[in-house]
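Omission of a single protein chain aside, the complex is shown with its protein chains in their original locations.
Then we have chain A:
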Amino acid sequence: MTAILAAEGVTRRFAPRVTLGDRIAAALGARVDRRAVQAVTDVSLAVTRGETLGLVGESGCGKSTLGRMLAGILPPSEGRVLLDGAPPMRAGHKTTTRIQTVFQDPFASLNPRQRIGEAIAEGPVSHGLVTRAAAPKLAADWLARVGLDPAYAQRFPHQFSGGQRQRVAIARALAMQPEVLVCDEPVASLDVSIQAQVLNLFLELHRALGLTCLFISHDLAVVRHVSDRVAVMYLGRIVEIGEAATVYAAPRHPYTRGLLASVPKLSLDGAAVEFQPIRGELPSPLSPPAGCAFHPRCPAATDVCRAQRPALSPRADGTLVACHHA
């Protein structure tokens, strides 16, 4: 198994922009808070060619930031991202077309004044993958491939429903003939019946094209459905990563366990559903807890958890877990 895309100890900080007001306040002697938010801390992972790696976590856990770094559209503050051994970006700019991204809100990623056919063919034409003359054919082919009428190439984004727009976004990303597709919450804003259509399309194209995928979502059921392996993030770090079937059947990290127990399940037998929610809230990433970041919410936390950060270490079945007690 060869890794096509890898992160090696990547960290990403976001420092607050210093405004004129801040500078005046500082000049007047006020204390201005310039603490940086560390969105992702020291993450290493490898995505194997042809697999779908699911990345789950709650808001603010750093999954989108990690996804953007792996997609080569956000430089890490520390560490490096490697696509087949070479960084996908140089001097703050993406230098490869081999990774493409599909975002949550397809309306925000499509130019409202550009016809859909042009939006799909724009990238391939400017990168010389097809000639300008062949562009309409390319757009029509991809529209058909994602289940839309090729005649829609003449339409504008607002003439499409949310699900159709997400199909367009997928067509647009795949028209670049990428090897790696990074999907950031691609179905989060879709209705259930439309979500199933887009997930099916995703599974079908993933297989047909032999793509490698990073699939980011907060929805545990969706990630389970599409992923071969899954990584669970909490407060900027991966706390558990392994085969999806193993992680879902036997979660090791108390956070993974709590998260899975929190998902409302369909109760088909009419039995009363009792929740065992994770207590407490996500700590501020401005001041993460010492030791294991999950310890203030963890039912199994002991002194060692408060003092020492657990390393991500392998277990017998290949799952990596960052917990002193798992």
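We take it that contacts are C-beta pairs under 8 Å (C-beta built on N, C-alpha and C of every residue); 3 or more make two chains touch, one makes a residue touch a chain; residues count from 1.
We take it that contacts and distances are computed from a predicted model.
When the unshown chain is looked up in UniProt, the name that turns up among "Cytochrome D ubiquinol oxidase subunit II", "Methionine ABC transporter ATP-binding protein", "Phenylacetaldehyde:ferredoxin oxidoreductase" or "Peptide/nickel transport system permease protein" is "Methionine ABC transporter ATP-binding protein". Across the entire complex, the residue among A:29, A:92, A:128 or A:277 in touch with the chain not shown is A:277.
Check A:208, A:266 or A:316 against the missing chain and you find that the one touching it is A:266. Residue in contact with the omitted chain (choice from A:19, A:95, A:161 or A:313): A:161. Residue-wise, the contact with the chain that is not shown comes from A:220, picked out of A:6, A:55, A:74 or A:220. Residues touching the missing chain, restricted to chain A, are 58-59, 161, 163-164, 191-197, 199-200, 203-204, 218-222, 224-227, 244-245, 258-259, 261-270, 273-279, 281-282 (touch as defined at the top).
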